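The other protein chains are all here in position, but one chain of the complex has been omitted.
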Amino acid sequence: MQESSQNRLREEAGKLLSAAAVEVVVGYGDGHGGDGVRPLFARTPDEAAGLVWNDACVHNLATYLSREPCRQILLRGGKVGIVAKGCDARALVVLLQEGQIARESVHVIGMVCDGVLDPGAAVSGGTAGSSGAVLPKCRQCEVQTPPLYDTLVGDPAGAAAAEGDPLEDVKDLQSMSLEERWSFWTGHLARCIKCYACRQACPMCYCATCITEKSEPQWIDKPSHLKGALAYHLIRAMHLAGRCVSCGECGRACPMDIPVDKISRYLAGQVEEAFDYKAGMDPEATPAFRTYREDDPEDFIR
Amino acid sequence: MVSKSDLSSVIARAVSAGYEVYAPGKRNGKVYLEKADDGASPELDHVITVNGVKDILLPRCEPLADFNLTDVSIESIDAPAAGRVLLATRPCDAASLVILDAILLDPARDTRYARMREETVVVTVACSRADAACFCTSMGYGPHDETGSDVILLPAGDSYLVRPLTEKGKAFIGEVGLEADAGGEPDSPPQLTRTVRTEGLKAWLDENFESEKWRDVSINCIGCGACYYLCPTCHCFDITDEAGVARGRRYRIWDCCSFADFTKMAGHQPRVGRHARYRQRIMHKFKYTVDNVNLTACVGDGRCIRHCPVGVDIGEILESLPEGGAARRGGPEPGSREG
Partner (left out) sequence: MASFRPRIVAFLCNWCSYAGADLAGTTRKKYRADVRVIRVPCSGRVDPSFIIKAFERGADGVIVGGCHPGDCHYVSGNYNARRRFYTVRKLLDFMGIDSERFQVTWCSASEGEKWAGVVNDVTDLIEKLGPLEAFKEMGRAVLSDTREIEGVAGE
């Protein structure tokens, strides 16, 4: 099933590039030495033949739209093709909502997806759903068919989403005591080296000048001591509230294995519960923090 | 000889001799180089620690001085004078110190690094295995290489042969009750699966600052600092103040040429764009440091490859640069302007 999707993907990408409908297709390709997958920028039909699709295709490629070369292409009115799973397409929707991309500048090759494996897992012939070892975010996935696409690859009636609770790990944290949570987070954040891999991997972190780079005033301490790390992660979490699509890339990118994705996935869940809003599902929807309802929760207000 | 299980008593003896000991420890399934207490048992069954010895000698965040604008005073905070032992480092990490020494000690002497370096004993445990990212042999080192070590412990079954290499090393093993092994057969060094060909690289770098290939090789890069911060030879830093109105503390912190505000000046950023900043990484390591101190600033530890979230592979890139013909992953982006 995945192999025929891979062939179809290569065909579609090849067609787009031959017709010069897009200048580049951002997709997945083999990792170095055939080990795993990594992003691939295909500029010619020949290169499109190197695109792959399998359950190791974890990366959220939407982050590349605000980085070179895609950023330059889009700025001068060119068009970019992008391979997107459901979670990635949600990020594209947010970028659309926030005016970062024009709909007509992006050709989305949407991939029907039944889950991706932890990056450590080998590329397998079978489907991720069958192995049961998918990333937590894939459980009960509501966007197996991406919410945004120009071309759809794969059978929407295909394998069901993995079972389980996508927020299981987050709920485990919630069931700890306040002190235990503080201990958990300070224990992890002590290792933060402020490399900003989490920020750079995130499609929503596209600010030309990040708040961490502002020095007058210095809102967020630059050093990687606990105070500086905590301030950074707290503020990033708030900047992502109502925008995070729970792709989990931030946690995967962290070289120090700090599960930062838990923070934003938790807040995304809270936003959904309180404001009935899930980021990236509908380009016409108003983002949660750009609107309000008369009956928004205010029990906490004196 | 010293058995693997006896290393914990070596740590204990070093601690009671007044040393700060840093050794590999396991945390959440990964192995980090961290401060080892009296009872600690070092992790030994790993390829390499996530962080390197740079963490200890060029700390991520180092207080320099306290200043007071009201009474116009500055109080220096000296680098810690305590002796320290870097225990069970890998040969590549030990070698990285030789490169850092060449840059940070001469001609301009980084007094803090110098002070800590003088008081540091490097006790290396040679490698029993390598993984797909290791390429130390291609950089002129190897799994049993002695560069930069004061003592090397060579694996021999469940024990190590103890080989002091410097006066400092000899003195240290005496202090912790170990004896040098003149003879003995160590296990064979592991075979690396990866080689990185570097013929023609320097010559290409000398001539191709403006090449469009830089855009191609850096195309996957998302611009984080992971590879720079984990790299044992990257050493750039920033100075920042944690201050109130009149008093504060000045810190030296890690910085990296990947960030958009590195070398940003009033009204001008000389390195605009991802490709220019990735080019700086390669040029600094494989050309500028060679030109300046006759050393390549890379030890082949492979951390950059292991931890890059988007598959940027320095070995692959180094080999592809001098290759003729169009760049491997698509043509250049002609005439684009960076913002």
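Order of writing sets the chain letters: A and B. Residues in each chain are counted from 1.
Rule of thumb we're sticking to: a residue touches a chain if its C-beta (ideal position, glycine included) is under 8 Å from a C-beta of that chain, and two chains touch if they have at least 3 such contacts.
On a predicted model such as this, the values are computed, not experimentally measured, just so you know.
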| item | value |
| --- | --- |
| Where the missing chain makes contact, among the chains that are shown | A, B |
| Residue of A:Ala21, A:Cys207 or A:Ala274 in touch with the missing chain, whole complex considered | A:Ala274 |
| Which residue of B:Asp6, B:Glu175, B:Glu242 or B:Glu316 touches the chain not shown here | B:Glu242 |
| Absent chain, residues of subunit B that touch it | 61, 63, 66-67, 70, 242-249, 251 |
| Contacts of subunit A with the absent chain, listed as residue ranges | 173-174, 178-186, 211, 219-221, 223, 225-228, 230-231, 234-235, 237-238, 241-242, 263, 266-267, 270-271, 274-275, 288-289, 292, 294, 296-298, 300-302 |
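Rule of thumb we're sticking to: only the chains that are shown with their structure count from here on.
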| item | value |
| --- | --- |
| Subunit A-subunit B separation of Cα centroids, rounded to whole Å | 31 |
| Residue numbers on subunit A that touch subunit B, as the complex places them | 24, 31-33, 35-44, 47, 59, 63-64, 67-69, 71-73, 75-76, 191, 193-197, 199-201, 208-209, 213, 218, 221-225, 228, 249, 252-253, 255-257 |
| Interfacial residue positions of subunit B with respect to subunit A in the complex | 27-30, 32, 50, 60-61, 132, 215, 219-220, 222-226, 228-230, 238, 240, 242, 251, 253-254, 256, 259-261, 273-275, 305, 307, 309-311, 313, 315-316, 329-331, 333, 336-339 |
